[in-house]
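Shown here: the complex without one of its protein chains, the others still in place.
Should a chain be cited, it is by its letter among A and B, assigned in written order, with residues numbered from 1 in that chain.
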Amino acid sequence: MTAYEAHFRVWRGDVEGGGLKDFHVEVNEGEVVLDIVHRIQATQAPDLAVRWNCKAGKCGSCSAEINGRPRLLCMTRMSVFGRDETITITPLRAFPVVRDLVTDVSFNYEKAREVPAFVPPEGLGPGEYRMWQEDVGRPQEFRKCIECFLCQDTCHVVRDFEENKQAFAGPRFLMRVAELDMHPLDAAGEAGIDRKRTAQEEHGLGYCNITKCCTEVCPEGIKITDNALIPLKERAVDRKYDPLVWLGNKIRRRPS
Amino acid sequence: MATGTDPQARTTSGPDPAAHGVHAPSRAAVPARHLRTDRWWLAPAATAAGLFAFVVYSTWRAFSGADYYAEPYVSPFYSPCVAQNCVPMKGGANWEIFGAWWGLSPALLILIFPLGFRLTCYYYRKAYYRGFWASPPACAVPEPRAKYTGETRFPLILQNLHRYFFYFAVIVAGILTYDTVLGFRDESGRWGHMGLGTLVLLINIVLIWAYTLSCHSCRHIVGGRLKHFSRHPVRYRLWGWVSSLNARHMALAWASLVSVALADFYVYLVASGAFDDPRFF
């Protein structure tokens, strides 16, 4: 493949305003969109603000929207676009913009703090934990999360309704609740924390209408909706809506 | 111009009440509501068209109250048949629970269950929220409404009843299985025979079961609700199977929707005399 010149439109500006600026940039074989952004920085706009770290899809820093779709800049290969195609890059549109492609993602860090942490079981010291692979497999899937916040960005609950940010933790942090609820040794229950209840009453599980955009954009391929959010909804049903489960629990109290 | 001065505190203009969502004042100022260049509307449009077609067909068939029994086949829309005005079905799931006062089509009495099951199904919810409600129409394409509360309040909080409908759906699937077994008779009720209709019912019931068992509620009840799979090896295996079915829940939802309509249509063709059921043996 030979090098060619591509047409980019990159959003530049800050909270005061801004717009899409045109750039014509060289593209070489095997490059990803982040390479092109770096080339723009090095040759045309040295102060173009962009977040990035690992450039290997492992840290989740370079989240942006490419042709309207939330993606990682470092994992979007130029070969998926036609040579004549104009490629538009904007910052994440669910969060306040800081400058150019950089947004203020503090919403996510605030939500992270609202999920009660792992509660270590009483009476087990370091080195005494015994867990089985089949039990840790489920939460391990969620711990693959690189916190790129693309799911938070694409979720219409907060993307389209700023006011819901108060009540809704977003897919990432509902998944965190699910992860802890499935952790084989989490002792939240003994500490008086009902994660199923908090999911519903404090983290806004009910806002999720399982339209699966979080799963669609996840660069780690985590099945957020099927494996975390729906099971969490089902767990909420268990404690509130299902007569058979309620009856079963009444008859024989057996830890699951 | 290069400037090393200290940045000034920014003055923000008052919020524009009309601007919300991606146009909220704090967000990057992009006039377009979305910038997707692919054919994002195709999937919701196709979903809406498919579901609409089924609704039209099933409404017609459910209200018609005719041509749903052609011995030994019964349309899945009309089984179990629980009204006095049902066509008598030899050995079939045919109970006169509703007396003569019920004048409407008997299908209306039981269709509520499979309908409710599908209406509250996690896949169909996605499909119609996207296809009919545009909530959202596609990822990163804004919703057209000004307010959203999701499934937090009435009526959508009733989606949590999926679990009940799942229990009913299992019963209905059991009855349809019985119907399929009855399909191995001939027109006069003798066992050990099979026709094209038997095959149609058989395929339908396999898909119905696959769809029902692949349901997220089923996955949860079978094992998903456990914290320690290691203490329940049998349920863990079951959960594994249901999980692999569950991964195909969408495909099964559509396949069983089509198959149930086709099964009904086949019975309709035979019952109305438009088509003669070929017998294999």
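As a working rule, a residue touches a chain if its C-beta (ideal position, glycine included) is under 8 Å from a C-beta of that chain, and two chains touch if they have at least 3 such contacts.
Methods note: contacts and distances are computed from a predicted model.
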item	value
Among "Succinate dehydrogenase flavoprotein subunit", "RNA polymerase sigma factor (Sigma-70 family)", "Acetolactate synthase" or "Sugar ABC transporter permease", the UniProt name of the subunit that does not appear here	"Succinate dehydrogenase flavoprotein subunit"
Among A:24, A:83, A:143 or A:197, residue touching the chain not depicted	A:143
For subunit A, residues in touch with the removed chain	14, 28-32, 35, 41-43, 46-61, 75, 77, 98-100, 102, 104-105, 109, 112-113, 116-118, 120, 124-127, 129-133, 136, 139-140, 143-147, 180, 183, 186, 221
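Basically, only the chains that are shown with their structure count from here on.
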item	value
Inter-chain centre distance, subunit A versus subunit B - centres from mean C-alpha coordinates, in Å	28
Subunit A partner contacts - residues on subunit B that touch it in the complex	10, 12, 20-22, 24-30, 34-38, 122, 125-126, 129-130, 135-136, 139-143, 147-153, 156-157, 160-164, 167, 216-217, 219-220, 224-230, 236, 246-247
Subunit B partner contacts - residues on subunit A that touch it in the complex	11, 13, 15-20, 65, 67-70, 85, 88, 90-91, 93-97, 103-104, 132, 134-135, 154, 156-157, 159-162, 164, 181-182, 184, 204, 206-213, 216-217, 226, 230-231, 233-238, 240-245, 255-256
